[in-house]
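Missing here is one protein chain; the remaining ones are kept as they sit in the complex.
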Amino acid sequence: MVMTKKKIGVYVCHCGGNISDYVDIEKVKEAVKDEANVYLLKNTLFACSDSSQKEMVADIQTNELDAIVVASCSPKLHVPTFRGVAQRAGMNPYNYVQVNIREQGSWAHSDNPKGATEKAILLVKAGIARAAESEALTSSKIPAANVVAVIGAGVGGMRSAIALADMGTEVYLIEKEKNVGGHVANFGSLFTTDKMGYELSANLLSEVKKRENIKLFTNAEIVEKKGSIGNFDIQVKVDNDVLPLHVGAFVVNTGFDSYQPQQGEYGFGEQTNVITLPEFKKLIDNSSERLIFNGKAIKKVAYIYCVGSRQNDEGDNKYCSRYCCTAAIHASVQVNKKFKDVTNLHFNRGIRTYGKQELLYEESSKNGDIYLQFSLDSIPEITQKGGKTFVKVKDILSAGKEVETEADLVVLVTGMVPRENSKLASQLKIPVGRDNFFNEIHMKLRPVETVIDGVLIAGTCQSPKNILETMNSSMAAAAKINSVLTKVK
Amino acid sequence: MASNGQPKILVFSTEKISDPALDLAGLLKKHYPFTIYTISVPCSSCIKPRWIMRAFDKGFSGVFIAADGTDCSYGESCGEKTSQVVTTTHQLMRDKGLKPSQLKMAAICSVCAEPVVKHLTGFMKELEKMQS
Partner (left out) sequence: MEATNNDSMNRSNAGTTDYDVLVIGAGIAGEESALKLADMGFKVLLIEKEPSIGGKMILLSKVFPTLDCAACITTPKVSETARHPNITILTLAEAESIVKEENNLFSVTFKKHPRYVVENDCTGCQECETVCPMVVKDQFQFNLVARKAIYIPFNIANPRVALIDIENCTLCGACEQKCPSNCIDFTQKEELVNIKVKSVIVATGFKLFDPISIERYGYGRYKNVITSMQMERELAPTRPFNSVLRPSDGKVPDKIAYIFCTGSRDHTVGNPICSQVCCMYSTKQAQLLMGALPMADISLYYINIRAFGKGFNEFYMQAKDMGANYVKGKIGSISEKENGNLILRYEDIVTGKVTEKEHDLVVLSVGLLANHEITKVFKNEKLELDALKYIKQPDLLQSPATTSIKGVFVAGTATSPMDIPDTIMSAGAAASETSGYLNQWS
């Protein structure tokens, strides 16, 4: 038997102008004040602010309201906030209805304030009816397994696992390859630190092994998944066996892939001395006194930036891959440190060595490295003349002068692309963003969570980032999911 | 009918997936006609044909189901079940003399702001033609 609510409190929010600049709040109030069962009608500047919330709690208690309607922004933002208000006031939190008159009101119809107001009126009336007539359920408690499956044992995944273990959560660390460490395990020198990539990876692996509550599975993949947050049942294929595991949540740390240039892109695949930055990095790490490639001594290196990033055409990678300017300049500084008489020429589209990484750019410039800048509509031309390689470009930094130089080696500074993860993505239903990386709920405030409860994303599978940023994101995911799984009321 | 005579469309969106797409459209200020109202439900397969019929009774010219396709984490069969809802409703609509094209369904992902606005503005144009 559903009891109609008799005393509904209605709050119409200005949202600091975001709503009231387009929707006539007074008109909305006027139109809904006589709706059946509306007991209280107020407007707020920011309904979500602490003082408004306090007021709502007082209103509910003093007037013995049996339902509230908040007409403000998207439920994505504040449903927990106002459910909390209801709970604190002793009201069933599901007797609160959220009406979205911002994202689906003032903003969607900012070109038509009259229309936005009319729509807001109808939406609020609908919300009031919903609050009046719907039957609120009560929430139930289910025991949650304090176990997390971390998918991917690169440096990020290992760090998530260690963080979780130290906070008392059991971890299944699931790695698709035979070896852990992902890309970083194959790196020599890293920027902003004097540790080597393989050292970092080895250190993390030994920390993982020290912790009894981390079980590492290599050559392993999830083949089936069922359930919901706190209670997932998965089948993991390890070598040739299939293991059933029970976990409370997932932290996805599947990492990135390097962009593979297309055949002919800046001569890649056609000329033998055009390689990618990861390949060049390996060459530097593996060479000691002299820089030699294909039996030839390298005296001039030309770096071409933004290969596979910041593209403009439909279907291209429009994003900036974030780590590459710093990585390329770091390689250049390494070249200078290790080898004599090598000239580094950087053909870039604006150097993005943000934060403290700027100091590397400064060091490189002081070392005598040469920087030339080009724009997307006039990219460098790589040509072969008489067995030699030439790079020609219109240099913005010298007011568009055409510059041509010989280069022994052309290094394409390739960006990060999302890993081919469609199987995992469809198993876990991980949403994918417009740039094809995994999508977080809210870019600013909830960067490691997804709309799927119990599935978190960390590291480069969420967006390009460097190692430090991957570590922060992995530990933040660990902190978030641990706090959810261990909640004891 | 709305105050300006424009047809009204009722959209059923899903809380976790297509509703965020509509929010994103608002965030990006991708405008669409204001006589489009949304009710958000946990899953599009729970939409009852009689709700859709009631919408037409109450003056909506069109109903749009912004379904999830394969994005939903709770089950693969959502798309099928929702299509079934549409098929059943089409029958009821025919009985009442409504055109089947007044009920539409499309798979909308959580960042499909542009596609959903395209669908809705296109739908509105169709309904305006029908009205005239």
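Note that the chains take the letters A and B in the order they are written out, and that residue 1 is the start of every chain.
Here is the rule we go by: a residue touches a chain if its C-beta (ideal position, glycine included) is under 8 Å from a C-beta of that chain, and two chains touch if they have at least 3 such contacts.
Not measured: the values here are computed from a predicted model.
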Listed residues A:40, A:243 or A:320, member touching the removed chain: A:320
For the chain left out of this view, which of A:6, A:33, A:210 or A:337 touches it? A:210
Would you indicate which residue among A:36, A:223, A:238 or A:468 is in contact with the undisplayed chain? A:468
Since one chain isn't shown, list which residues of chain A touch it in the complete complex. 15-18, 45-46, 48-51, 53, 73, 77-78, 81, 84, 88, 146, 155, 159, 162-163, 165-169, 190, 192-193, 195, 200, 203-204, 207, 210-213, 310, 318-320, 322, 350-359, 362, 396-400, 433, 435, 437, 442-448, 462-463, 467-469, 471-480, 482-484, 486-488
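Following the convention adopted for this analysis, only the chains that are shown with their structure count from here on.
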Of chain B, residues touching chain A in the complex: 2-4, 15-17, 19-20, 22-27, 29-35, 37-40, 70-74, 109-111
In the complex formed with chain B, which residues of chain A make contact? 74-76, 100, 102-105, 107-112, 115-116, 118-119, 122-123, 126, 228, 426, 428-429, 431, 433-434, 439, 451-452, 455
